[in-house]
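Working notes, structure below.
Missing here is one protein chain; the remaining ones are kept as they sit in the complex.
Labels A, B and C are assigned to the chains in the order they are written; within every chain, residues are numbered from 1.
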């Protein structure tokens, strides 16, 4: 029913994906044209099945595949419920799980506090975070946020929200270590990184 | 029926698109998760509809949308049939049509002759090109190919195939002009580009 | 007599070179520290000898090494004096001489007309160019300028200055060819480049 051509509509769909501009979107459309019909049918079916098969955990809000109420981390009684690690994005959970030996619980905030957000309270899961922390025997709250101004603002924001709870429940709030990232040469490291790397020497 | 998770399968689907690696594919999947169900349904429908709605022109092999046998260029009696412009890819047709005042016909080869192709005769539309040229009153055959070694090899390959036809039908074979591309600074231009730019001065 | 340290002064000297910032300048100073004293003496002697040994040709203003009034191109009676190729920078002469078979004369303008120049007449050798053209039997004036807005503005500027001379002496003004630079892929070429490449096909 649209005036736009199908290729144009499909290209606009691809442009909704992060980092895809008109040229790349057009190339994606032409690439799909070269695919077998069976590939396209399967690909489309996977996309349609996405909301039914992947859902957000009721406790940590991580997007996972399954029919259970809770994700594999929240549902696992072996994982240390005294630790809660807060991330901005779904993908951070997978990366931290793969890279570290972390065995506590997660919480997915859904984004960061940034100057472009008019109402962080609504757009991020800050109320849900407050609720999660207030109803659990937390010992350590780990802010696993980016070392950017957005990440730092988000951290300050969360600390402020947690202020009273922290005094009452007496948990620690920790942040990811700052310092030299892997592959960093001393000569080309900025002053702020040097400062942290020096302070966090061990 | 697959052992792989839906997110994994979808990520692998995205990785079939040009230039998409595992990380970007994962980000695409998470981005789709944030979309409304109506967007996903529509996006999937567009993908499934692609092969039915877009087909290749029987004459020039350009992928176009429509129910006609011929694309808008081949079916247009106003366009100069004495000129045939050969491109590697579908997208080149759109770009040349947008940038130049070309009013002749096109032919989409489907790729370039490169060291990785074992059988260019089969993988590219070289027979179809021969047929197209031999059955038409061609005056100029324009090789609109990349200024890369693949593009040059493809050009030489086509010239060889056209050798007898050209003597019989007496058409010209031309190539896109070489020289300074827009924005090029003289100081940073390589010797080959300078040589062409000097030779093609006007 | 300066309050600044020697290393600081030397670093500032290096920062006068094109594209050298404070960090690279500092690295240059430390690199010199590792050199033998004989290298430093020789290097310093070369720098001091520069103005005495390299001078500008009285005709084309190209910087060359020698004791003659004219550079090797202006002094060579074999080179075609009917052709005059105008470049912005000294280095362009060397590059064009190396890449092309050009056998005419050169003229070094000393820069380009750009929005940051308040008085191109004074800062560039435009009067000298006018004089050179008006006193010679020119057949072709070749504008070998960058394919940038500065290069184009410079070209228009020169054409305007040459307007009357051209009518009187009846020479051609040519520009370097525009088109695909070496290595350019058709798919990633901008519209302006495609337009020129198509128009200049041959």
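A few points about this structure:
In this text, a contact is a pair of C-beta atoms (placed from the backbone, for glycine too) under 8 Å apart; a residue touches a chain by one contact, two chains touch by 3 or more.
All figures in this text were calculated on a predicted structure; none of them were measured in a lab.
Considering the whole complex, the residue from A:6, A:20, A:126 or A:142 that touches the absent chain is A:142.
Interface residues of subunit C facing the missing partner chain: 5-7, 9-10, 13, 16-19, 24, 26-33, 35, 37, 39-51, 53-54, 63, 65, 89-91, 94. By the touch rule set out above, subunit A reaches the unshown chain at residues 87-89, 91-92, 95-96, 98-100, 102, 142, 144-148, 151, 174-187, 189-202.
One rule holds for everything that comes next: only the chains that are shown with their structure count from here on.
If you average the Cα atoms of subunit B and of subunit C, the two centres end up 39 Å apart.
The distance from the centre of subunit A to the centre of subunit C, each centre being the mean of the chain's C-alpha atoms, comes to 53 Å. Shown for subunit C are the residues that touch two or more other chains, namely 187.
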